[in-house]
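One structure coming up, written as structure tokens, with questions to follow.
Here the complex is missing one protein chain, while the rest keep their positions.
Our next item is subunit A:
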Amino acid sequence: MQSFKLASVVIGMSIASVSFAATEVEWWHAMGGANGEKVNEIAQAFNESQGAYTVKPVYKGNYTETMTSAIAAFRAKKQPAIVQVFEVGTASMMAAKGAIYPVYELMSDFGQPFKASDYLSSVTGYYSDVDGNILSMPFNSSTPVLFYNKELFAKAGISSAPTTWEQMETVSEKLLKNGVSCGFTTSWQSWIQLENFSARHDVPFATEENGFGGMNTEFAFNGPTQVAHIQKMSEWQKSGVFSYAGRRSDSAPKFYSQECAMYMGSSAGYAGMKRNTSFDFGVSQLPYWESKIEKPNNTIIGGASLWVLKGHSEEEYRGVASFLSFLSRADVQADWHQFSGYLPITHAAYGLTKGQGYYEKNLGTETGVIQMTSTTPTANSKGLRLGNFVQIRDIINESLEGVWSGQTTAQEALDSAVKRGNALLRKFEKAN
């Protein structure tokens, strides 16, 4: 009886406290390490700026784990109000119309100012529907760039970074002659050597505007431009110009240890690069084949955006809207951009960072932004909207690994990846 009394008091107290406290908004994210601490800092700054809402960030593991747990939570009706989903999960989120609360709708429902033109178009393009409405809030976007070892370059008598793939070859050969054991390596091969490669050379990665036009899209990355590039890379793998070292960022140690003189990776890797290298390095734009295109297109983004999930109270959504507004403030964005190395999302944040003289003090940090914004995105460089793409990237990984090890030719590998990928696209079309 005693314990029953106690229990009822506790329950009573907790009910009471709920009605007094600020409305809590849960935010699931995939930012570990230093970026994770920064996320907590941002949430805390928002919580202190007003008293009505408390944003509670929860770290849920890597991108895949975060997305999967949010989906599992949704099925169990325990979903967070905000979840961070990586760019390749975009199509799956968009297709789940009954599960998401589009950001543009949310912002107008709760009277928050929200103009698409305030944001960098190459970023929002990825997260907008066919009518140009922004469905999720861009948060951390990055784009691939070329890092190069200035000291090894100087030793080999090379004065500037290669801008074209033709130069990549001659520069690498020069480096090899000067005792460097590998010219360049790449991380995220599908993202950099096929997705961004296609965008930069203005060839389709998939039909229907890379999936933006409809779910009946089919892969097209086995076109002659891509095949020629992959075939060339497989020859380079043999000669030492290129060295493959893993699917994600596993190849970075080859650059740190000065085994490879160049490394293609995410612009957001800048801070990590600074920490792990003992030599002077430079950042340059991704190369392009001069013989294939005169002026290369913009690159496309990677990274993640914030999705709002359905099933919460109006009060919570009011809090979400006000938090998203806070997030896109120029000072918050500029701070996040400078701290993490992710791209600035808004023109205002870019201008602010420029005005603060940040890019002059940190040479190379602007490369990604310039590369992203130098041209107006075309149908081939807007981004990708492809279902089941997380898994399809693994199929592409498997096929490319076959090419690097010399088991298959580029044409065979890309044809088979297209075929297997298309089967998954059809599966996605059928399920949604």
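In this text, contacts are C-beta pairs under 8 Å (C-beta built on N, C-alpha and C of every residue); 3 or more make two chains touch, one makes a residue touch a chain; residues count from 1.
Everything that follows uses one rule, which is that contacts and distances are computed from a predicted model.
The chain absent from the displayed complex carries the UniProt protein name "sn-glycerol-3-phosphate transport system permease protein UgpA", chosen from "sn-glycerol-3-phosphate transport system permease protein UgpA", "ABC transporter", "Fe-S cluster assembly protein SufB" or "Acetolactate synthase". In the complete complex, the hidden chain is touched by one of A:82, A:120, A:227 or A:390, namely A:390. Set against the missing chain, the residues A:92, A:172, A:225 or A:353 yield one that touches it, A:92. Touch with the chain omitted from the figure is made, among A:245, A:369 or A:414, by A:245. The set of subunit A residues touching the chain not shown comprises 64, 68, 71, 74-75, 92, 95-99, 244-247, 250, 253-254, 257, 259, 388, 390-391, 394, 397-399, 401-402, 404-405, 407, 420, 423-424, 427, 430-432.
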